[in-house]
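Note that this complex is displayed minus one protein chain, with the remaining chains in position.
And then subunit A:
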């Protein structure tokens, strides 16, 4: 097994479509999925780099694994369902904290999935994602189209909140408009754009990490100064 050069992690509540997005991108299809157990990952060759993409489980039961998966991540994709306002709130409440272990210069992308189900979303015939029509069954067979519950502005606002939480300067990170996506794993809308935009942004991060030396040894000691260890504070 080739060692990956960088890691991207998908986070988000169960059922928002993380596994579906990955399958759409990696295997160009939209199969029936089962709720993910534990996690899974794919290796993607991008230019000369191997990028591992971790699909995590949104189920509460596996929530605790998130921090470990995020450790050292070069990018995190926070995923919600545009038709489910709660799923965006969950990102802030439950998932954002998991990214504390990610690399210091980690990138964040906010992804609202399942736009094909809402009224404003691109019709199933409008193939902006470039995939052929009538690709897959699954999900919303003739589901009535509802108004979108989460607007892109909400995602942008959330992105800005993340920057505040991370104490990052807006000017030093990619703009919110660049990092907030609305996708459909079902039609393929924006899926390639999402992943490939991120890959392109992650490559410089990888290069920078390489320049700093072997990431493993550096990571452990530098990301957590001894003063903050539990053994220290509980002694």
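One rule holds in what follows: a residue touches a chain if its C-beta (ideal position, glycine included) is under 8 Å from a C-beta of that chain, and two chains touch if they have at least 3 such contacts; residues count from 1.
By definition in this document, contacts and distances are computed from a predicted model.
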**Report entry** Complex member absent from the view - protein name from UniProt, among "Cytoplasmic tRNA 2-thiolation protein 1", "TBC1 domain family member 15", "Adenylyltransferase and sulfurtransferase uba4" or "Transforming growth factor-beta receptor-associated protein 1"
**Finding:** "Transforming growth factor-beta receptor-associated protein 1"
Query raised in the report: Of A:40, A:104, A:146 or A:175, which sits in contact with the chain we cannot see?
Result: A:40
Report summary line: Per the whole complex, from A:50, A:67 or A:149 the residue touching the absent chain is A:67
Report summary line: The missing chain sits against subunit A at residues 1, 3, 37-41, 59, 61-62, 64-65, 67-69, 71-72, 101, 216-217, 219-221, 224, 226, 229-232, 234-235
